[in-house]
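My questions all concern the structure below.
The other protein chains are all here in position, but one chain of the complex has been omitted.
Per-chain numbering from 1; labels A, B and C assigned in written order.
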Amino acid sequence: MENHAVLLVQCPDKEGIVVEITKFISERGGNIISLDQHVDHDSRRFFLRAQWELDNFEIQEEERISTLFGQRVGQRFEMDYKVRFTNRKLRMAVFVTKASHCLYDILYRNRSRTENWNVEIPFVISNHDTLRDDVEPFGIPYHHIPITKETKPEVEAKQLALLKEHDVDFIVLARYMQVLTDDFIKEFPHRIINIHHSFLPAFIGPKPYHHAHKRGVKMIGATTHYVNADLDAGPIIAQDVMHVSHRDSVKEMMRKGRDIEKLVLSEGIRLHLQHKILVHNNKTVVFD
Amino acid sequence: MENHAVLLVQCPDKEGIVVEITKFISERGGNIISLDQHVDHDSRRFFLRAQWELDNFEIQEEERISTLFGQRVGQRFEMDYKVRFTNRKLRMAVFVTKASHCLYDILYRNRSRTENWNVEIPFVISNHDTLRDDVEPFGIPYHHIPITKETKPEVEAKQLALLKEHDVDFIVLARYMQVLTDDFIKEFPHRIINIHHSFLPAFIGPKPYHHAHKRGVKMIGATTHYVNADLDAGPIIAQDVMHVSHRDSVKEMMRKGRDIEKLVLSEGIRLHLQHKILVHNNKTVVFD
Amino acid sequence: MENHAVLLVQCPDKEGIVVEITKFISERGGNIISLDQHVDHDSRRFFLRAQWELDNFEIQEEERISTLFGQRVGQRFEMDYKVRFTNRKLRMAVFVTKASHCLYDILYRNRSRTENWNVEIPFVISNHDTLRDDVEPFGIPYHHIPITKETKPEVEAKQLALLKEHDVDFIVLARYMQVLTDDFIKEFPHRIINIHHSFLPAFIGPKPYHHAHKRGVKMIGATTHYVNADLDAGPIIAQDVMHVSHRDSVKEMMRKGRDIEKLVLSEGIRLHLQHKILVHNNKTVVFD
Partner (left out) sequence: MENHAVLLVQCPDKEGIVVEITKFISERGGNIISLDQHVDHDSRRFFLRAQWELDNFEIQEEERISTLFGQRVGQRFEMDYKVRFTNRKLRMAVFVTKASHCLYDILYRNRSRTENWNVEIPFVISNHDTLRDDVEPFGIPYHHIPITKETKPEVEAKQLALLKEHDVDFIVLARYMQVLTDDFIKEFPHRIINIHHSFLPAFIGPKPYHHAHKRGVKMIGATTHYVNADLDAGPIIAQDVMHVSHRDSVKEMMRKGRDIEKLVLSEGIRLHLQHKILVHNNKTVVFD
């Protein structure tokens, strides 16, 4: 994989922003291979993702580029921005309960040489011991940390300690059936990815397939979103659906739904890993 | 179009129902060309749709078949059933407000020789005069009946009079932006088809595209359902969706959504016309 | 509709192209509201579409912008480019034979105030008189020009005369069942849009639904493409598909397929009208 720089920017729209950004890159020898920019019509907010080759670029460190970009361009336009190199391996923790389909899909993609995920999984955390034998053959540590209402604060403290110790960049809740506290979420703003087994905002909360069956819908779906303080209400990253019929029992809906869940979750992870997501006003801008 | 008989049945499951039904048809010379039956696993309810050729069938009237079937089979198994001939043209009234896309799609399909809809549209009713010029060139009468909160009872009485006078079988609300009263709905149980511009149960009520845009969903959809006493809560007949992105404004979502709305509504009409829908427990069984 | 300028560019990739383009726009007071650029990995070819507000732009004519852009930027980078204003109404001729579904969809969208198509249809041409009554109520002239193998040259000459007389920008073949000669096609390079009733390259040529039925496929589709000298082999603009089953006869496949055909064709027209398509190596780049 060649090493590229990615720049993600959002700010109030003004004339001349794109030219300032592209000048910053070009004048230092960067060859832009993709640039996607648009101004939201209603909010007049500017969004941009640019990717350039680093071979002849005169600065070769993420942080130095970031600092300089801020001084020369970012501050002037009140930008919220970040610079990332594509060869930086992100560190992703996976939380699960008992369902294995999303977990397996993630472990397989991570291990496969073909998926182009540049990620490292330092560990899997679960409130049950059920999936240990599914994880350890992949050479990944499995931490079983049981949780009850009473122990939640200390459990989260323990989890946070692990996350910090292993320098984790973001967390994936691969069907983790526990609600995180606000304090926990605040530590990873827009860096906790959840899969919900319905097309949100339909069927928020537990047992969505049961509710879908009862309502008699003709489609079921799944939604990947960043976790925020409100249940199943964070910024949506990706969604997909599948047709069902009156013949499908709840169990059959669950079976069909698992395939959408795992694909939509992996799609969300891919977009996050490739720095293709911006968040504004509890909504995502996905450059793809 | 050849003339076939269609039988729709639902009842509590018991052994031997299918054989009794097929014997009834075969012994009278009917050649069954399709039969679709299943027992719902949870409710143990039996559902069936059968279609047979009438050429050599010894009874040639819908009602006489229906009566005899009730005596010989239906009553014994406590069946809720109906018999319909495919060459009977159903009479469909269309209600609209100002949006023309669903209306146009219906009028075009009805006029087209290729669509295989066996239907007659005695009139279009609207609470505005806006669409008169879209309807009359198709040779269909257009009744402009304005409505206010105060006049709703007398307006509905007027509508019902028209519906009865023209012997209307069922009503299609092709983006009719008025809530019908319970009394009106009771006159056409499971015979009023509505299109709602969201994938229900998400975004019930007015302005679903605005809510979808605000929530930042990545899919929009449309739902055809029978109208019951609760807003947007009747039995769902068909649903479909389409991907959207952060680039789509509310207006753009509306534009895209129109294509799904008209297709999903026409699909619901087709299924109703071909007697492919049963309703049980506020859910549909769609034989297709 | 506000008036914007659109710039479409393709050229061999080199460093600094984006900055030169954006400088050209910004220095003359243009506020870019969307910019989409990418470099094809294999061919190292550069593609870009930019759109900017014209309110404060110092040049207010398409052609003068185009000329100046060529002098300052285009020639230097060997660009193939064009500049278009969004408020310029394009003139679109529609060719049909006997099938009305695509035609109707186009006429309806054109007439509808909601579709945002900025187009004028000076006339419809057909080799049959069948659809006259479908066209004239829309206030559009209908030219019936019969065609045989022998008369094809003179018929095409007559068609070309009409197209020139009415200053037609592009042609839509809305199920026009005639093969155009190379000489005709050369007059409208990448400006003739055809709908083919299969997912190309499957089922090239006539009767694709018959072939699809015979092969027993589980999906049928439609393809919009620019016409080139080879049958059904021009650059693909848009495609979509739909599931079918063993229950679907050829006739039923045709019925279902019509809905995809008309949507996919209208999507192609929309993309063309909004200047979102570039062609390179017999393939399209679609900025959407």
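Just so we're on the same page, contacts are C-beta pairs under 8 Å (C-beta built on N, C-alpha and C of every residue); 3 or more make two chains touch, one makes a residue touch a chain.
Not measured: the values here are computed from a predicted model.
> Check each of A:Glu115, A:Asp129 or A:Glu154 against the chain that is not shown and name the one that touches it.
Final answer for the missing-chain contact: A:Glu115.
> Which one touches the absent chain: B:Gly16, B:Pro137, B:Pro153 or B:Gly205?
B:Gly16
> Counting contacts across the full complex, list the positions on chain C that touch the omitted chain.
38, 40-42, 47, 199-203, 215-219, 221, 235-241, 245-247, 249, 281-286
> Since one chain has been left out of the picture, which residues of chain A touch it in the full complex?
Residues in contact with the chain left out: 34, 99-101, 104, 108, 112, 114-116, 137, 247, 251, 254-255, 258-259, 263.
> Since one chain has been left out of the picture, which residues of chain B touch it in the full complex?
Against the missing chain, chain B presents residues 13, 15-16, 18-19, 22-23, 25-27, 29-39, 56.
Note that in this section only the chains that are shown with their structure count from here on.
> Could you pull out the chain whose C-alpha mean position is farthest off from that of chain B?
Computed centres place A farthest from chain B.
> So what's the Cα centroid distance for chain A and chain B, whole Å?
Centres of chain A and chain B (C-alpha means) sit 41 Å apart.
> Note the residues in chain A that touch 2 or more other chains, in rising order.
38
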